[in-house]
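A single protein chain has been omitted; all remaining protein chains appear in their positions.
For clarity, chains are labelled A, B and C in written order, and residue numbers in each chain start from 1.
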Amino acid sequence: MNLVSCSVVSNHELNPGNFLITLKVPRGFARPQPGQFVHLRVGDGFEPLLRRPYSLEGFMEKGSLRAVRIYYSVVGRGSAVLARQQKGTKLDLIGPLGIGFAPRPRRLPILVAGGRGVAPLLFLSRRLRERKRPYVFLYGARSKAELYGVREVRGGRVHLATDDGSIGYKGSVMDLLAREWSESGQTPLTAEIFTCGPHGLLHAISDFARDRGIRCEASLEGPMACAVGACRGCPVPLLPGVDSGRYPAMCLEGPVMDATVVDWARLP
Amino acid sequence: MNLVSCSVVSNHELNPGNFLITLKVPRGFARPQPGQFVHLRVGDGFEPLLRRPYSLEGFMEKGSLRAVRIYYSVVGRGSAVLARQQKGTKLDLIGPLGIGFAPRPRRLPILVAGGRGVAPLLFLSRRLRERKRPYVFLYGARSKAELYGVREVRGGRVHLATDDGSIGYKGSVMDLLAREWSESGQTPLTAEIFTCGPHGLLHAISDFARDRGIRCEASLEGPMACAVGACRGCPVPLLPGVDSGRYPAMCLEGPVMDATVVDWARLP
Amino acid sequence: MKPSLEVRIGGLTLRNPVLVASGIIGYGREYERLTDLSRIGGIVTKTVTLRPRAGNPPPRVCETPSGMLNSIGIENPGLSGYLEQKVPILRDLPCAAIVSVEGEDVGEFCELVRGVDGSGAAHAIEVNISCPNVGPHGMRYSTDAGMAREVMSAIRPLTKLPLIAKLTPNVTRIAEIAQACEDCGADAVSLVNTFVGMAVDARTRKPILGTVLGGLSGPAIKPLALAKLWETVQAVDIPVIGMGGIARPMDAVEFLLTGATAVEVGTALFANPSLPEECVDAIEESVRLAAGTTVDDLIGALEVPEGRGVIRAGRAARREPGRHAS
Partner (left out) sequence: MKPSLEVRIGGLTLRNPVLVASGIIGYGREYERLTDLSRIGGIVTKTVTLRPRAGNPPPRVCETPSGMLNSIGIENPGLSGYLEQKVPILRDLPCAAIVSVEGEDVGEFCELVRGVDGSGAAHAIEVNISCPNVGPHGMRYSTDAGMAREVMSAIRPLTKLPLIAKLTPNVTRIAEIAQACEDCGADAVSLVNTFVGMAVDARTRKPILGTVLGGLSGPAIKPLALAKLWETVQAVDIPVIGMGGIARPMDAVEFLLTGATAVEVGTALFANPSLPEECVDAIEESVRLAAGTTVDDLIGALEVPEGRGVIRAGRAARREPGRHAS
């Protein structure tokens, strides 16, 4: 982990409200793991005052050139400022931070993405491909227009779901997962789930996994101040009985956590 | 006076730290007098929170097209935000506001400009030219590079002063005024002074004028909140005895005021 | 069907719960070309004192991060000036005129209330017992429940007009002052006035304001104003008028949800003179979205987890204390 300055290589709106930004980082920035995030200063001045945490959608390295990619939605002040940053602008970020996805050897990784939650899973899928590991990629969005990066997914079986049925399975990616699981013949000993998306979806998926004893890692989100474990501002509520009421710090023990111990009902 | 939306026609840095911005205004914006100002919202959001007052450097009218010009220095947050506004950006302003210069009939107007204070005097000089009235234009700056708009001044006699002597009289425009006045043979009954610039300069000029009984109008500056006379946030300190300790509102009874009654020592 | 936005402050019914705060809009005329007063509930005038006041030496205003400091010094024409110059202006207003008054002692408060009541132009009186210190009295009226009681009980018998006590946030327990005002017959309390603040120019090594200290207002104080409002609505039964940092239309809704019966727009009016009207629209829209029929469906509708965030002051003391330690 390091504080490094970075410069905007490109920053485009890919579909309404969703942007992809590429940031050039110096060699001082360590190679990140899929699921790790950076704490980005989106602009100078006090609006916004705090950095914003973003999962990495990808990491590129060519010779001495290093760059990270972030896929983000404009939901408020910080992301609005970020969306205005032009090519060449200098920003700075702290990272890589947190704990990423940890696929186990000899298990089929089932990646389940909801909406813009696809970002860290695209990063993971590329890593799996490099490792020549097969995987399943389930991706749900409201409509075909909001699907991003599908064509990028290679070396794995992709199944899509859209609320409006404009492509793939018509319905939620949760239902798609249920169908695929039952048809796949996989067992908790042969496969595991990696997911990211709206907390409502993650909640449903973790219930599904718990009921069947499937190992399931989810990437969480929530407001953060320091992002390095100092301020304790990012508590993750755990289910009663788990770890005696302690609140793990999302920035330090997450953002990727064992979904089945998270008390989703108490997570905003 | 009105609240009107405006759009940036152009916004350029003319010399280090000094910009000229042209804003297209609707017909709802009344014809301004030289010395009047506008209260400009330099950007959205809370940084800065308040509008910024700017004297008009000029007003253009072509058919139904109206535009105002502002010559401004980047000295802080608001002006820094303004300097970033690109062509086409929509802003809004309140104006025209305040009381402008009031040249008397049959008197020679002597315009004395210090630095960026030249703005409202350039506007005045054009108006005098339209009226076919002769005038004298004394203009001082640190160096030749910082002189703006000199070539624009027509129909009047121009005398320049620079601290470094890179052009014109070497020294302050105050000394230039003293020299010109004594050589001109003008009297308080034949000429009057209109000035704008750093308050230190205005102080000196108003002392000079008071000692000789010369009528002298100066354009003041200071922080403002409402700029329409409501908040009383812009008091002008007057000399003891003048108007029984009342504080006129700069935005309402100024910004152009009789320089010889202002208590410059108490004006920040 | 259009939801009703009417609210009542004592005997006064307001078209809607959006007012402009004292000291912001003068006596209304200054903004008549900029703000459509016929669309809002009313305005509160600049505070009127018994004698005319020239106000404080410059500079009187200074911008700070998301806020501003002011030290105007209640520049105003005094009661006689008010009666001669301002009353006619207020009579022509297309909205309610709430007249703000401040005395240096109980006697002055009484004279002022009598004078304003007699003038006929006022729909209500906002009693400014909250101004950061003017003269030797310091902030005593605003910071001491006993003094507030003294003032309110002295003026209550002098007028049938709704009396709104305006409180300072610069106290340990604002709810205690609010309760004192309620006990002495105030029809409502309004809060917050400005927070005592200061700005320094490190280069000149001088304070920026001519009076060194000033009052902080603007978006910077909104979280503090909401907390003071929350503390107060738990402690009194009379209407509470909320203000402090309202700068976006939805901010007004936040104050109503927290329990304010009406809101006052302040500093942000300088940047956006249409803000009061936009607040009215946002409130109406919020009532609609909640499938409500009147603004009462918003007031105090904040959903708070059991026993959380309750401040223990006077009447609220019975309940569980909140936790919010750093």
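Everything that follows uses one rule, which is that a residue touches a chain if its C-beta (ideal position, glycine included) is under 8 Å from a C-beta of that chain, and two chains touch if they have at least 3 such contacts.
Since this is a predicted model, take the numbers as computed values, not measurements.
A.B. asks: One chain isn't shown here. Among C:Gly41, C:Pro77, C:Gly103 or C:Gly245, which residue touches it?
C.D. replies: C:Gly245
A.B. asks: Looking at the whole complex, which of A:Gly17, A:Pro48, A:Gly171 or A:Pro188 touches the chain that is not displayed?
C.D. replies: Residue touching the chain left out of view: A:Pro48.
A.B. asks: Which of these, A:Ile94, A:Ala161 or A:Ala191, touches the one chain of the complex that we don't see?
C.D. replies: That would be A:Ile94, which touches the missing chain.
A.B. asks: Would you mind spotting which of C:Tyr27, C:Tyr82 or C:Trp230 touches the chain that isn't drawn?
C.D. replies: C:Trp230
A.B. asks: Please identify, in ascending order, the residues of subunit A that touch the omitted chain?
C.D. replies: Subunit A touches the chain not shown through residues 1-3, 41, 46-51, 77, 94, 222-237, 245-247, 266-268.
A.B. asks: In the complete complex, the non-displayed chain touches which residues of subunit C?
C.D. replies: Residues touching the hidden chain, for subunit C, are 23, 47, 56, 64-67, 69-74, 131-136, 138, 143, 170-172, 193-200, 202, 204-207, 209-216, 218-224, 226-227, 230, 245, 247, 250, 253-254, 257-258, 286, 290, 301-305, 308-309, 311-312, 321-326.
Just so we're on the same page, only the chains that are shown with their structure count from here on.
A.B. asks: Going by the contact definition up top, give me the pair of chains with the most C-beta pairs touching.
C.D. replies: B-C
A.B. asks: Give, as an integer number of Å, the spacing between the C-alpha centres of subunit C and subunit B.
C.D. replies: 37
A.B. asks: Could you give the separation in Å between the centres of subunit A and subunit C, each centre being the mean of its C-alpha atoms?
C.D. replies: Going by mean C-alpha positions, subunit A sits 46 Å from subunit C.
A.B. asks: In whole angstrom, how far does the Cα centroid of subunit A sit from the Cα centroid of subunit B?
C.D. replies: 55
A.B. asks: Pull out every residue in subunit A that's touching 2 or more other chains.
C.D. replies: 46-47
A.B. asks: Subunit C: which residues touch two or more other chains?
C.D. replies: Residues 65-66.
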